[in-house]
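All protein chains but one are shown at their positions in the complex.
When the chains are written out, they are named A and B in that same order, and each has its own residue count from 1.
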Amino acid sequence: MRMNKRVLLLLLPGLLFLAAFMLVPITLTIASTFVQDGKLTLEGYLYFFRDGYFNRILLTTLRVSVVTTLVCMVLGYPAAYYISRASARKKSLLLALSIFPLLTSPVVRSFSWMIILGKKGLINSFLVNTGLIAKPLDILYTPTAMMIGLVHLFLPLIIITLLGVMENLDHELVRAARSLGASPFAAFRKITFPLTVPGLIIGGILVFVGSLTAYTTPALLGGKERVVSTFLYQNAMTLNDWQAASVIAVIMIVITFVVVGLMNAWANRLNPKG
Amino acid sequence: MSLLSLEHVSVAYDNRLILEDFNLSLQKGQLLSLLGPSGCGKTTTLRLIAGFLNAEAGNFMFSGKDYTKVPVEKRNFGFVFQSYALFPHLSVFDNVAFGLRLRKLKEAEVKKRVNRMLETVSLGGFEKRLPGALSGGQRQRVAIARALVIEPDLLLFDEPLSNLDANLRVNMRVEIRRIQQELGITTVYVSHDQEECFSISDQVAVMNNGKIEQLDHPANIFKYPASEFVARFIGFGNFIAFDGRNDEGADIELSRGELKFQAAKRPGGEGNTGLLGAIRPDDLQLLGAGADMGTGTEGNALTGKVQVSTYLGRSYQYQVETELGVFTVNQEMEQPFIQGQQVTVYFPKEKLVLVQ
Partner (left out) sequence: MLSLYTLLVFIFLLGPLVIISITSFEPGTVLKFPPEGFSLKWYKNIFEVSAFMETFRTSIVISLLGNLLALLLGVPAAYALSRYRFHGRDTLNAVFLSPVLIPGIVLGFTLLRYLIVVYNLPIVAGLLIGHTVIMLPFIIRVIASSLENFDFAVEEAAQSLGATRVYTFFKVVLPNIRSGILAAILIAFLESFNNVDISVFMTGPGISTLPIQMLTYVQNYFDPTIAAISVILMVLTAALMFIIERLMGFAYFTKR
């Protein structure tokens, strides 16, 4: 069907709103990074990529995001598998316990790790009190702290994403494999895992992109350690260098879209159902 | 004069014409069925009459007025949906009262009419139930009551029984016919089930590819399909393509190469044109090879060999291979023929119909 007047009228208010308050500002921001003193130039970007400080931040961000994603996959997959096989009551309880953190303020969730990882925090006082170490460890305000916080932030997301995929899995398939002589492990390896890999990748995308662009957690747990998003904030609000902030914004958009595009394509290729 | 007529109507969907130069008319008080396979345009026709669809070209006349541009809510047609489409948040009573309240009737009058209508469909006592708490058959009755209570000028049914189980389907179609005749309400009924259409209709229109292949009384369609499509659709499973015919005698003389067949003329004379002979599996007869066929049966027979025999409960069904191809025969008998047996297939001339 062609789009008729009625449909257009219903969609138009929302579309205009998004155009005015999302599309236009972002487009203008992107455009502004290519212009300096009235001339078309890539200088804004070249400056950044020549700058060792920025490269270090970018590298830290990528490293933190990659590790966070991998840890989330390793922690999330078995847990999701367990939940998907659990009894109905247990399943709905564990589902609720996964969704609750997701809906809880990221400020609250990251703040909780300040209590645990701080100099006088739970871990250090335990280690010092038991005499295992003499001096408290520096965990808070390091990339490690950021990683822990981000894993905590995004683990529920990957669990419920995987759960959605696993719930759709036809368990008759596993039974069929078993009836053909597959051991439980072989059935898992040959049936369950390949059919849930796309979910793992989609969950991975969500975690990776989320970590790459998260602000609250690095701001609270990173201390002086910058990641791209806190660096953007610093340039925009503290240094008032809007040109720099815009360039960082565009870099973030590009990385996000490239990663989402690539991983989506990968997930589609791995999707055995085509 | 007809109450309803579609004149040269075209309907397109997704740039594809579903109906093209389509014509249909219907007399007051009649029940017309639109019968055909899915995709034949029957539902499109019904939705066009209801006003859910707009025609690209042509007119829809109703009661002498041009209804082409009249919006759905102003037409006063009752529509019964395949999915029943009951308002899930309203009780049975409120569902039926919905149209009356929109017509600004006094609440006392609404109550009176709804209760009377619920009695008519045997649902007294169910007023407070929500649709979710009803069985399929009960939902269907509510849907019918809701459409009837507004005293519609036309009643439209879109495959209303297809979601019910077989027994209920038979009961409900009797019910629909009873109510329709009691109220004398003009009705258009869409279905893909021929038995359903034949049993309740005054007129049946068999549709194919957006065209009406045949519009007639059910009994005439059943006996004398006008085209190969109609014949196949209503169960004529066997066909012989003849290469000559002669209408001069009392019967129609037919030939296929050396073989001679006879077909009886249709009383009244019309119809029975064309060169394609059609006959139902139930109307063919099988005889053991060499059996005495009696007199007057020279010709109208083929010898053949039983390929497959299946048991249908009341009868046996055979696939018989002959020089004119494989024929399907249903026959009641004590001692069935066995596979490979030589038999004679006999074509009674009264049952052999010629179609275009």
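FYI, a residue touches a chain if its C-beta (ideal position, glycine included) is under 8 Å from a C-beta of that chain, and two chains touch if they have at least 3 such contacts.
Here the structure is a predicted model, which is why all the values come from computation and not from measurement.
Within the entire complex, contacts from the absent chain reach the displayed chains A, B.
In the complete complex, the hidden chain is touched by one of A:L122, A:L239 or A:L262, namely A:L122. If you put the hidden chain back, the residue from A:S112, A:S179 or A:N268 that touches it is A:S112.
Subunit B residues in contact with the hidden partner, per the touch definition given at the top, are 50-52, 72-79, 81-83, 85-89, 98-99, 102-103, 143, 146-147, 150, 156.
One chain of the complex is left out; on subunit A, the residues touching it are 1-4, 6-7, 10-11, 13-15, 17-18, 21-22, 24-26, 28-29, 75-76, 78-79, 81-83, 92, 94-109, 111-116, 118, 120-122, 125, 152, 155-156, 159-161, 163-165, 167, 199, 202-203, 206, 209, 212-213, 215-216, 219-220, 229, 232-233, 236-237, 242, 245-246, 249, 252-253, 256-257, 260.
Just so it is clear, only the chains that are shown with their structure count from here on.
Annotation: 59 Å between the Cα-based centres of subunit A and subunit B.
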